[in-house]
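Every protein chain of the complex appears in place save one, which is left out.
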């Protein structure tokens, strides 16, 4: 099925765009904005607003219809719909399939000081009504907090015999998170630990695709909670256990 | 010179996009939104918001960098920078160059009931501190109001021996204004009056380019006032007069 | 509790002036009928359908009456005579008439005969309206009514697309859905027929479209546990006909204001006052709430200087509505948040205006319009302006909250525009829930002072209008600065002086109901 954006009528293709250009707010600016919108595939772009931002910049708001459409058959979301399981179901699963205590070690790494995200997943209280991992039976959840250097993180993981590593990254400006996340993978490989852990990244700007690309097993973004992470990790541990035999 | 949109660093190419897709707000929707943004030329699009709009629609906000840039040398704005003249200068110009009373007839045509735009140009009071044409010496400004059928408009133009016709169109939904504006040109041609008048269109969504395409002499959009229109029209009448000799 | 403590005597004076103003016009109205009033009678008797040129039968019949006979006697008397002459019931007569096998009677029946002959159809029409009214009351009693109802528009031109969007909006939290009409419909002297899928800036108001949308909203009402109200426009050249159709199809609210038509659509003033009166009677009978169009004035004239004209017009509209038996609970008087935000203290002026309306018309379900004129293509700025408006709505306890759209200056709303608007309105309703009860306006503060000034000026204006008469006042351009001649504008040719034996059997029965 081919779909297009929807303004008020099926297949009308309507989108809204805004951007700043590093030129003055004059007729040339307007035309440049229109042409840019055209290059972005808008048919008959309508520059509905031009605003002077000082002498050397100008801001534009554009509406128009895109010619392109998306074939839904081409969309292959890596089947990463974590099964919706309740805490009780997950606890049950650990009991019957793994029958041991699992160790989850988490931290906000590098210079990142944001703890609310990792706390949301790990701490007793959880977030938005979803209890955190600390409250799960058969899970030992160790939250190392924030600003944890990768080296320290790996050291603790080793010490605690972690099954699952949870890494949170919030600051993404100039792609600082990419460097940080990749460094951790390299460090784990150097320590020959990479295969022994389920390695999970998370944060407001983290997607599963990105995490996979960087060498993680999974990535979780906004609106994901402890049960999503736990379900994924436990199923993955079970899968790995079965593979071993 | 090649320019790109500016987020917070020169040539970073940052743009913001929003649109609705006619599918549910799930992982497939997210990926479809990302792919659409890619098709629009965004490198690494960041879907920063997904919102459920009922069961069958979902809304997306995306940020990212466009790869394309605009070469300012390619921008040819039809030199339609109306010279900035004051009312007094225009009155002076009419006196010295044309030496007669000019007749401007205006209306909001078709079923369009919006008068504020045409009133802004024509009425004594004007708009945003710019007096309207009625206040100009040597200009007889006749404002026929709104909802004026094209036939009636042409009849009055003939009767009043109009030099300049001012047509306002505000409602543009489903391109109703295009039909209306084109019909007027055809009518004027049938009546063999087209060449005898300076034909000007105006309105919130009217651009000079559009007006030219439709067979008008000029088009005026937002932030244009009586002096812009008068200056253009008077200069055009002078040009035509000179051409005749 | 009154928050402004406006002078009750001044308010009373305003009402006295307004009543006198309306009184004079009503005397004029009582002596006249119009083609649209006559067509409405036919519609309520059950005449429906179009001929093969898409001309509605009600137009055909009334045109026949006009061409050959005198409309001032009333179409009903000719219809009654026709039934009597052809010995047919109404349905059969209409089939024959349409097939060219029967014509409208040359001479009218007497008034008594007319009432007797048409009784079954009058009864049937009124019963249908009563049933719809009861159904509405049932829904409302079941689900209750929000203190502030969220009102949004759909306007795609295609009724099917409208339905999708209306349902989605209701699920998102809208309480009221208005289907905006295609531009120009108000100038048509007939009502288009059937389901329509093409319109400009709106969707044609037809009885079939009404029915389709009503059904869709009933469906969604059950799902969301709120009765979703449906709105259209009884405005322009077919005021009473649309009211009749709305009554039959259970619309809940009608934009219904001749002043709007006169000023913004150049409808002839005689024509539309007469039309309005019957339309309001129908609305009163059907329990349909009306919305008046004062909000529009400030889109044309200056919102600071002309604020009092809005209030004056509300008083006049109230007087007219009373005369047509509309109770206060059905008078959705209009006003708007239209002052340029760049003007110092304009937000306070807005609050003053909105609070004043609330205090003066405590029982009226006021309709509060969002900023429109001062919205530009800057959708982010528009979002900010709408947030202030939403807060003003909560602060001043408005009843019907028409949501502002961030794309107001660009196009009729996209699906997403409506969602974002509903999100903003509902969030502000929540976050500022008891704001009204947590603050008082300070005596001598800008809000207080402004409200007093505006009320005072409205009183003076009403006094003047009473002196000159409303017709003259409109000729002089008191409202929105627009001048309209008594004999000018559209539709005057459809106005007729009533014969002394004129009868409007529907109006008779409705008037009886209110006695």
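As written, the chains take the letters A, B and C, and residue 1 is the first residue of each chain.
Here, a contact is a pair of C-beta atoms (placed from the backbone, for glycine too) under 8 Å apart; a residue touches a chain by one contact, two chains touch by 3 or more.
These figures come from a predicted structure and were not determined experimentally.
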- request: Would you mind listing the shown chains in contact with the chain that isn't displayed?
  value: A, B, C
- prompt: Which residue, C:150, C:178, C:246 or C:388, contacts the hidden chain when the whole complex is considered?
  reply: C:388
Statement: From C:447, C:478, C:495 or C:510, the answer for touching the chain not displayed is C:447
Message: Can you say which of C:55, C:95, C:135 or C:343 touches the chain missing from this structure?
response: C:343
Query: If you put the missing chain back, which residues of subunit B would it touch?
result: 6-10, 14, 16, 46, 48-49, 51, 61, 63
Field: Residue numbers in subunit C that touch the chain omitted from display
entry: 341-348, 379-381, 383-384, 386-388, 390-391, 406, 420, 423-424, 427-428, 430-435, 437-442, 445-448
- prompt: Please identify, in ascending order, the residues of subunit A that touch the omitted chain?
  reply: 18-20, 51, 53-54, 56-57, 59, 110-113, 115-116, 145-147, 171-174, 176, 204, 222
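As a working rule, only the chains that are shown with their structure count from here on.
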Field: Longest centre-to-centre distance from subunit B, chain (CA-based)
entry: A
Message: Quick check: what residues of subunit B touch more than one other chain, meaning two or more?
response: 18-20, 57
Junction residues of subunit C, two or more chains touched: 155, 376-377, 409, 411-412, 414-415
